[in-house]
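A protein chain is absent from this complex, but the other protein chains hold their places.
By written order: A, B, C and D. Residues from 1 in each chain.
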Amino acid sequence: MSLATETRPMTRREWLLSDRPQSRTQARLGRAYMTWRRFSANRLAVLGLIILLGLVFVAAFADVLAPHSPVVGNLAGARLLPPGSEGYLLGTDDQGRDILSRLIHGSRLTLAVVVLVAIIAAPVGLIVGAVAGYSGGWVDAVLMRITDIFLAFPKLVLALAFVAALGPGIENAVIAIAITSWPPYARIARAETLTVRNSDYIAAVQLMGASPARIIFRHVMPMCLSSLIVRVTLDMAGIILTAAGLGFLGLGAQPPLPEWGAMIASGRRFILDQWWVATMPGVAILIVSLGFNLLGDGLRDALDPRESGQ
Amino acid sequence: MSALLTVNDLRVRFPTRTGVIEAVRGVSFTLGRERLGIVGESGSGKSQTGRAIMGLTPSHAEVTAKTVSFGSVDLLSAPPKVRRDLRGKHIAMILQDPKYSLNPVMSIGRQIVETLRRHESISRSEARERALDMLAAVQIRDPARVFDLYPHEISGGMGQRAMIAMMLVAGPELLIADEPTSALDVTVQLEVLSILDKLVADRGMGLIFISHDLRLVSSFCDRVLVMYAGKIVEEIAASDLASAKHPYTQGLLNCMPVIGADRHPLPVLDRKPEWAL
Amino acid sequence: ETPKDTLVEAFAFDDIITMDPGEAFELSTAEMTSNTYSLLVRLDLNDTTKVVGDLAESWTVSDDGLTYTFKLKSGLKFASGNPITAEDVAYSFERAVKLDKSPAFILTQFGLNGDNVTEKAKAADETTFVFTVDQAYAPSFVLNCLTATVASVVDKKLVLEHVKAVTPTEDYKYDNDFGNEWLKTGYAGSGPFKLREWRANEVVVLERNDNYYGEQAKLARVIYRHMKESSGQRLALEAGDVDVARNLEPGDYEAVAKNGDLATTSAAKGTVYYISLNQKNEALAKPEVREAFKYLVDYDAIGSTLIKGIGEIHQSFLPKGVLGALDENPYKLDVAKAKELLAKAGYPDGFSVTMDVRNTQPVTGVAESFQQTLGQAGVKLEIIPGDGKQTLTKYRARNHDMYIGQWGMDYFDPNSNAETFTSNPDNSDEGKNKTLAWRNAWDVPELTKKTKEALLERDSAKRAETYKELQKTVLAESPFVIIFQQTEVAGLRGNLKGLKLGPSFDTNYVWNVSKE
Amino acid sequence: MSGTERLNGRRRARSRKAVASALQFLVVVATTYLGLLAVTFFIGRVIPIDPVLAVLGDRAPSHVVERTREAMGLNLPLYQQFFIYVRQALSGDFGVSVLTTNPVMTDIRRVFPATIELATLGTLIGAFIGVPLGVLAAVKRGSIADQIVRVIGLVGYSVPIFWLALLALLVFYARLQWVAYPGRIDIVYEYTFSPITGFYLVDALWQAQWDVFRDVFRHIILPASLLGYFSLAYISRMTRSFMLNELQQEYIVAARAKGLSEARIIWGHALRNAAVPLVTVIALSYAGLLEGSVLTETVFAWPGLGLYITNSLQNADMNAVLGGTIVIGSVFIGINLLSDLLYRTLDPRTRAR
């Protein structure tokens, strides 16, 4: 650290890194900056972040980026063209649709599935786990029983059965995946809560007379959050894969939606001669879930140094 | 006095993202078959000094010294194999907290036997005998029973005794004890210390005793090194402690509440930046 | 490489749920049954408007058109070694009617029921079987129906050894199950092959029947191996793990055709693929809309891509090869014309509508193509995919807007399709006769009557004429957009000889197949 | 107050606790199982498929449909149906599969060994390669080896299994012809080989039929390797993280201070401790493979439970689907139980004395 700090105004970096923050914002930003520094030192994690930012970008500007319509193809004139064909960078599928455009538009679906599952499953798991862990006793017993029951289920098979019951479609796939994916979050949140519950700082808040709800929401949950975020990020890849699996079994998104898993399923029929139809969406899935995994790994190292062993 | 251990200008550096931390900054001393205490406040580099001598510094750290020699062996340039053979057999170390320093899934007996069999080729049964004897030597009443217990099944004091047994069973000449009793109750502390004291005296070992408790060190050791910010600020015979010159040493001595001494408020240390230079 | 004396077919037969000819009504079972059981008469493969004798040496029809007398060949034996007599034929009819399973209507439509079947289908002597019908139907109709697998002759003696006692109920008045439970997986026939084993979704094994009365099957064994995927079947075929791949899709079919080691064969089947418009939907009930939709299918593109080789554009409800089939395809993709019609119907900007689509090819592909062409005319189509049972459940409850599916003939006679497409005796929700016309709430009393009349027309030429008229009406007015007729294809190893697919699913015979 | 008295009190309490926890464990298993049944029952009722249609197929005439609907007795009150359902399920009776006409349990007994064999081999591959890789990565943290192991793991985590399976099939079967496909065994052996246990590899070895063994191996190796890869990805990653954690512990320093060799420290001390949570991880991954078979078996036409369930699902054979779900669920519960027990035996801290 430089000794010249007193003589010249602080740089922005020094301001952020100051161990004597002057305001709440500075403290918060400083903390975020530290996390970012830890995170950004991990090159793979940054790559993951770039991939996901790319995904968001592509999803946001799909209309502008896609050279063709994702749903209307040229059945008679441009069916199953190989990659690099005139106007079709990644080739076309069996309806004569541009695969690149479908992948670009499909990013929206992927993003939507991931976000929806995350905002359904993670909060449910967090609340269930935190409440169970903090309350203990029969509340804990009942909630954990339910969690265990769902955990004991074969996830994919259960999702299959749910989709079969609810009818196929992307919304139902999302619901089915969400239903089967909250229990691990509840487990994590509970475990985290249990360690936190007996800590002195929670005892201190109890001693201030805080209500259980306040303790759970303001003091316990923030502690569960980082491991939860890490886990959710890592799970995103799994969610994408499960959604794709459902699509692959014909139970996911409805045609002509360019959902990547369904694209593999339909391209699978041409795998021997028109390998690109199934391969391209597979690569897209691989890249995006790799992105989530890299990001999750990086976040874990940055947010949860314990686990990464730093 | 024939030096058992000679340390000259020992430095330990930790490169980190925010810069290099110098944990130990040029520590020098020699040790014979005596009891040497190292005191200092938390973070002053006591443990890192001890670990550097043992060769247990984390691999990413940088250890340099003009000399660190054990008898005729230069420790820093010795090949890893030689150092490993020395460890446990000739130089041993007791760690602070038995709760974390014993392997939780291995029985006490096996952990002691393991040290023995690593360094001496003896039969299983003979190793067991020696281990039981050692357990008895650290005043464990029912060695045969304790032999088969797991670390979580014994109390802290007993754990620390087992730890001592494990480290001393191969008969080292030098023992480094890194705060061996600070995790224990005051009453138990004394028992463990007296066991240690007796073993060191009986076997004629050299002892480096690391602690942050100046009073304890002075009553237990012959000589005391006082460390501050990675450096030795004062070296003094235990008996001369009352006439310590360095204000840090004096401060450390005075700031402890003593039964019967009615000092309100307690004197506090006024740290001077130049101490750290 | 497969063994020399064994034919190994890769075949998607997940529809098989029973092997009892009195109960089975699935397409794959039809193939197994027709190779393992004998019938009185079989379809004449040289002229599919006629039939030839199988067990029957000859037959006569009485002048009033009500009595059919069959004379059996002599010295016939079942695979079990038991002799085949008219008694066995009568029992086969009796059990089919009394069991009253899905295919039983093919017999009961001639006025048979549990009470009269022993009278109406009976053995006059060892080798004479007499069948009495309730009206003077066209003989071609009656005989065509008797080629259906439900009329397969079972070994009475053998079956009686395996009947299970049941308690009679209101619905089922008989004290035994006519061997139904045993025959689900058992075998009591006399065909060129015996059924050795059926493991659902895994394998069907046929073995040569040495007691077969006709020419012996050339191979000792036929193994059908369940494989769903076209690409998988092709891989296995190319690798020589199977001799025949039965469910190839266009791309794979083409690749097999190009492969010098392999050969292909194909046959038009009696199955048509159609899109239907539920007339309960206000928009779809408009005649202009119905017509417009027929102009909104890209027949040419579909024909040259999605169904290339496995289907042929065909817009009338009777498949080619069936008596009276109309070979006219008047509709072409014409978005402008369709738009005009839609505007006339009051939908210049189109409307939104859903279509239930099962998750199989080529249905999904055609649906997606249709979705795109509809879109060009402003009609927004939402595809609701589902597995077969789900979409069907909805379809049969008349809860759909549109449905895309296929209709395969129940028996090889024009009436099979005519009845379902053009007859709807009771259009109420409770209607008993759930024909396709009923399912789409197409209320057509006139056509219903006309269909019935065609059945009683004993002059084949005139009968054919009536069916042509019916088809024209359906083409012009119906809520059915019929798109193509299925062509069944197979990819073969080059060393295979004599494999020929028949015009229907119960005429895919394997006994002539041999290997070099 | 004597110390022994307190100690005895504690010991008594502990043994009482052990009984109580065993009881609690039973209750847990029972309620979990009941919940499993409740959910499957619920799914079975809610499904928008006409069960009659499933029995009869589409082409059945109306009156037959009506008659069957009544005969199937779907008219009892729900709770009563559930009661019957539970009772039947407990006695292993999941009804008759429409598709195969066999009792579902008979079918499952036939197809499940195929899945178990596949998943077991996959897990063995995953564990025997994954654990050493994870250890290596942890020990050589930050090195090239570590990076490679991480990337292998990450890709394994990120790739759609069915997609990879398709590509693998394309390469190793279609192009290279190194492996066999589809199914478990060639048709040629279908009627010369009579399995006893249902695990073909074991059976072939048992009967010393080497050509059969070779053939079975050629069939199983690709799907098992793929599953093994996924298991490996998970196991190596978790091993790495557990090992990193253990390697930081003070007892490792103590072990070094004893002069033990690195190998002994890593394999004898650190891994022995990491093994405790690893057992759970491997068990979970095993359970995951059993379930993941749904996708792999479809691609490889592997006649196991996964394929059975998907087939049944596509044919609305709900008895079979739910039966399969319950069996997989029960196996999940069983595996959890087993890993719990293993955990207890491996970790002296949780071992009841």
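As a convention for this text, contacts are C-beta pairs under 8 Å (C-beta built on N, C-alpha and C of every residue); 3 or more make two chains touch, one makes a residue touch a chain.
In the analysis below, contacts and distances are computed from a predicted model.
Here one chain is missing from view; checked against "Dissimilatory sulfite reductase alpha subunit", "Na+/H+ antiporter subunit G1", "NADH-quinone oxidoreductase subunit H" or "Glutathione import ATP-binding protein GsiA", UniProt names that protein "Glutathione import ATP-binding protein GsiA". Of the options A:40, A:69, A:85 or A:206, the residue whose C-beta touches the omitted chain is A:206. From the set B:9, B:41 or B:153, the residue in touch with the chain omitted from the display is B:41, counting the whole complex.
In the full complex, chain A touches the omitted chain through residues 19-24, 26-28, 31, 199-201, 203-210, 214, 218-219, 222-223. Although one chain is not displayed, chain B still touches it through residues 41-42, 156, 185-190, 193-194, 197, 212-216, 218-220, 251-252, 255-260, 263-269.
The rule we apply is simple: only the chains that are shown with their structure count from here on.
Per-chain CA centroids place chain A at a distance of 25 Å from chain D.
Contact with two or more other chains is made by residues 229, 235, 359, 387, 390 of chain C.
Residue numbers of chain D whose C-beta contacts span two or more other chains: 48-49, 174, 313-314. Those residues of chain A whose C-beta lies close enough to touch chain D in the complex are 44, 145-146, 148-150, 152-158, 160-162, 164-167, 234, 237-238, 241, 244-245, 248-250, 261, 264, 268, 271-272, 275, 278-279, 282, 285-286, 289-290, 292-294, 297, 307-309.
Interface of chain A with chain C (complex): residues 71-73, 75-76, 79-80, 94-96, 164, 167-169, 250, 254-256, 266, 268-274. Put simply, chain B touches chain D in their complex at residues 51, 54-56, 84-89, 92-93, 95, 97, 100-107, 114-115, 118-119, 150, 152-153, 163, 166-167.
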